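Removed from the display is one protein chain of the complex; every other protein chain stays in position.
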Amino acid sequence: MAINVTRRQFFKLGGAGLATSSLAVMGFAPEPAEASIRQFKLTHAKETRNTCTYCSVGCGILIYSKGDGAKNVEQNVFHIEGDPDHPVSRGSLCPKGAGLLDFVHSDGRLAYPQVREAGSDEWKRISWDEALGRIARHMKDDRDANFVQRNAQGQTVNHWTTTGFLAASGSSNEAGYITHKVVRTLGMVAFDNQARV
Amino acid sequence: MINSQNIIARSATTTPPPQARSHVEEVAKLIDVSKCIGCKACQVACMEWNDLRDEVGECHGTYDNPTDLTAESWTVMRFSEHETADGNLEWLIRKDGCMHCAEPGCLTACPAPGAIVQYANGIVDFDSNHCIGCGYCITGCPFDIPRISPKDSKSYKCTLCSDRVNAGMEPACVKTCPTNCIEFGTKADMLDRAAKRVGDLKALGFRDAGIYDPAGVGGTHVMYVLHHANDPNRYSGLPKDPRISPLVGAWKGVTKPIMAAIIGITAFAGVIHYVTKGPKEEPEESADADPTALGYDATRRRDDADDRPHGGDR
Partner (left out) sequence: MTNHWVDIRNANLILSMGGNSAEAHPVGFRWVTEAIEHNKAELITIDPRFTRTSAVAQDRAFIRTGSDIAFLGGLISYLIETDQIQREYVLNYTDAALIVRDGYGFEEGLFSGYDEATRSYDKQSWMYEKGDDGFVRRDDSLSDPRCVYQLLRGHYARYTPDMVSSISGIPVADIQRIWKKIAAMAVPDKTMTILYALGWTQHSIGSQIIRAAAMVQLLLGNMGMPGGGVNALRGHSNIQGLTDLGLLSQLLPGYMTLANAKEQGYRAYIDKRTKQPTVAGQVSYWKNYEKFHVSLMKAWYGQAATADNDWCFDWLPKLERPLYDILDTFERMSKGELTGYFCQGFNPLASFPDRAKITRALSSLKYLVVMDPLNTETSEFWKSYGEYNDVDPSQIDTEVFRLPTCCFAEDDGSIVNSARWLQWHWAAAPPPGESRPDTRIMGELFLRLKQLYQTEGGVFPEPILNLTWDYKIPHEPKSEELAREFNGYALEDLTDAQGQVVRRAGEQLSGFGELTADGKTTAGCWIFTGCWTEAGNQMARRDNADPYGTGNTLGWAWAWPANRRVLYNRASADVQGRPWGANKAFVWWSAAQGRWIGADVPDFPPTSAPSEGQMPFIMQPEGVGHLFAGQSMVDGPFPEHYEPFESPVPQNLLHPGKPKVRNNPAARIFDEDRAALGTPEEYPHAATTYRLTEHFHYWTKHARLNAIVQPQQFVEIGEKLAEEIGVAAGDWVKVSSKRGFIKAVAVVTKRLKPMTVGDRQVHHVGIPLHWGFTGVAKKGYLVNALTPFVGDANTQTPEYKSFTVRVEKA
């Protein structure tokens, strides 16, 4: 019964003004009817619980990644939606949270260390080793040159005011804690995070 | 996989759908406009779930963005500032998108077999594989919802996340809605919720609060609670009494038999079928309506189709 009629043939047969009438009126279709419109895409994806890192509501999110966590798979996030168990968000996400996927995969994500040399108009890719080595060198040189053990009044202050640090209130407590531990140990006082602004 | 046995209507198809599985509950999405803050989470969740990315547009001096539905924006928020007679300002924000009519004008108008289907749960879905890009679904729609993609000349609109619903979940927009403005459930439950909310709004002084579930299209599977149900037009042009254009039905009534006569020579069994079972839609209006009055240039669309590669056609 399958009479294969392409769309072009169909139009030609029908002629102008009739092109959009129905082949099925005659009891056949250009192709067999398919009822599958779109497959459900999460069926076997790995689900990871996380917390939205935009505002401070702290909505629960479910991150779906391709791959089941097997050794040979590089997990790739392909969908994020709300965690219905979360007592505050109960599955909801605002337009920012609902769009988290495009933050994760943003073209603006950085992928490797870079340096812009003094006076240059371009970035240069460098290794982590070079980046951290050069930064540590800068820090030590400045700290050794400008660390103040006693101030003009002879008071012990033990602080370093010529290098400052802005921490990120989008990062985790653990990152914040180790940052504070290191920054204060170096004697820095020009230290703030977004809570100041 | 949508269960094909649950399709109750199929565009341009006269074969009657299976009837035995009658115990499928109709679903509905309820949009309580009085709770909408216009955050567009539904727009984003819709695009994210459905793997759509519309163009990054421009600001045209309003909060609306994208400014209209497109083949890649299946829902948009429409913002309207309305000053009441007593000088109070209302910022009315309506989520626009497919209403999933019980009597879908798009499906009625569609000439491509199986390009538009209606499931027993009430969802009206587009199967783009079958879409021929003619645009009749747009003229058939009293809410001006479907949009033809300039990329593939196929028509698109909200599916009510038929893939999610079929898997036992709610649509993406419903789940994400932060303020409980969009709800989902059986149509009966949503009507109950809507009635409760109408009562709440009346108690707050909105005397004209009501449910938008227009009878002219047999009711819808997307309903609104409006504070001013007497004037739906205030919500960025929501039609007060939407009906399928009479021309849609008339046109099909006239052209289908003619079409059959022309190509039935090679497929007469179909003509027999038509004669014995009748057209899928009963013609209601005058038989001499002019198809071009629909305002859609089918000729141009067809010519466009001719210019496309055909390797994909089977």
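Going in written order, the chains are labelled A and B, and every chain counts its residues from 1.
Note that contacts are C-beta pairs under 8 Å (C-beta built on N, C-alpha and C of every residue); 3 or more make two chains touch, one makes a residue touch a chain.
It should be emphasised that the depicted structure is a prediction, and the values quoted were computed from it without experimental measurement.
Asks: In the complete complex, the chain left out here touches which of the visible ones?
Replies: Visible chains that the missing one touches: A, B.
Asks: Which chain A residues touch the hidden chain?
Replies: 46, 48-60, 63, 65, 74-77, 80, 85-90, 92-104, 106-121, 123, 128, 131-140, 142-147, 149, 151, 153, 155-197
Asks: Which residue numbers on chain B touch the omitted chain?
Replies: 34-41, 43-44, 47-48, 53-63, 65-66, 73, 81, 83, 89-91, 93, 178-181, 197, 200, 204
To be clear about the criterion, only the chains that are shown with their structure count from here on.
Asks: In their shared complex, at which residues does chain B touch chain A?
Replies: Going through chain B, the ones touching chain A are 1-4, 7, 10, 12-15, 39-41, 43-45, 48-49, 111-114, 117, 125-127, 129-130, 132, 134, 136, 159, 162-164, 166-167, 172, 175-178, 252, 255-260, 262-264, 266-274, 279, 291, 298-299, 302, 305-306, 310, 313-314.
Asks: Going by the contact rule at the top, pick out the chain A residues touching chain B in the complex.
Replies: Going by the criterion above, the answer is residues 3-4, 6-8, 11, 13-31, 33-43, 79-82, 84, 91-95, 97-99, 101-102.
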